[in-house]
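Missing here: one protein chain of the complex. Every other protein chain is in place.
Take a look at chain A:
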Amino acid sequence: MNLNPEFQRQLYLECSQARLVGIPLVLGCIFTLSYFIDGYHLGSATTQTALILFMLITLLWGARQSIDSIVEEYRDRTWDTQRLSALGPWSMTWGKLFGSTVMVWYAATICLLVYSLSTDNQATLPLLLFYSICAGLLVQNGGLLLGLLAVQRGQSKNSSIFLVAIVGFLAIAPWLTELASPSPLNRPLANTNWYTSAIDSQLFHQVSLLLAIFWCGLGNYRLMMQELGIRTRPWVWLGFSVFMTVYFGGFIPSIFYTFSLAAFLVCSGLTYLGVLVERNDAMRVKRLLMYFSQGNWQRGLEELPIWWLSFILTLPAALQLSLSSHPLIEFSSAFHFYPLALALILLRDCALYVYFCYGKNPQRALTLSLLTGVLLYGIIPGIFKALGQTGLASLFFPLLADSATGALICALLQTGFVMQLLYRRWKIST
């Protein structure tokens, strides 16, 4: 049988006889204990135990397995063998995702089976199954995504699993426990206001969950393409930016909503996300500039860092917001909303992070950037403000300036200075 080779390899690794027998045995012992606690029948203790075990298994163990499926390859120096294989990105992605988590789902299925037998809330069982399976898939997909990003950055430690696992656990556990509570159907139906529509919250959550899985899967596919040497241009990131703008735009209160505001907020966030997750390689920028200077736009686009794309998308939105009389313009007595100055600050922050990435200890870039951020956003402006020097304070934190032009000048000065530093370090690096 011509199974996906990567899936088959994972089966070799995961499906040992000891595990196939050991997992039901261990789970059986735990459920026997809960059965005794319930007074010799399948009751609430068993239900709770099954649900908690399910969450721990699919979210924590599942995330670890999916991250390890890629990070371990890199650490054990077998990744090049896989990169040189004839396997396509899709085969590789699903082979790793489902192969590495096959025992996770084996154990999780047992837990769900016990839950189904012990719950007295049969009405919500299909919904719970939907949420629990989708939540597990989302977290495991996210784990693989993090693993691929770690490999691209040359990281071989899998400590990031704690992050994804805890975030996943915190985000999903309340949903599942609420669904599992005795009388969820007695509560009034809640609606989610999205743009001008009131949508059934349950339906909205379900669609959102499926969309999250879709984008995570697509992200994995694209990253795997890059790893396998297949040329990619950042259309998916562009599509993701537009999707996020439309999706999150729906949550902005209608009195403030404009497409520009949604685009500005989302693309700013994605710029920060992009600069953090991608490897900031000085040579990549050199190649990019060389391709652009040669007029080779296709290759140039392939080298374009995703945060550049998000930042470029932020600019027209910032310009549009600056030219319009937006209600947010006076949103606080202390700070002002100057979109163009904010866009420049965004560029300054990213440039600072990249500056540290090009240094001798790129692994400390995030810590150093956060420290610099605390100084630039809080401590230095705070000192000048306390001294009554608002002008100097706004030089460091332009949103304190009284006019948009003043803020823009302050932001320009800062950004220009940081860009100059970055350029010098980039020249040395290349």
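Points worth noting:
As a convention for this text, contacts are C-beta pairs under 8 Å (C-beta built on N, C-alpha and C of every residue); 3 or more make two chains touch, one makes a residue touch a chain; residues count from 1.
As a working rule, contacts and distances are computed from a predicted model.
Its UniProt record calls the unshown chain "ABC transporter", which is the correct pick from "Acyl carrier protein", "Probable sugar-binding periplasmic protein", "glutaryl-CoA dehydrogenase (ETF)" or "ABC transporter".
When the omitted chain is restored, the residue from A:358, A:384 or A:397 that touches it is A:358. When the full complex is taken into account, the listed residue touching the unshown chain is A:84, out of A:26, A:84 or A:387.
From the options A:37, A:125, A:199 or A:228, the residue with contact to the chain not on display is A:228.
When the full complex is taken into account, the listed residue touching the unshown chain is A:287, out of A:205, A:287 or A:385.
On the side of chain A, the interface with the absent chain consists of residues 1-3, 5-6, 8-9, 12-13, 76-87, 228-231, 282-283, 286-287, 290, 358, 428-430, using the contact rule stated above.
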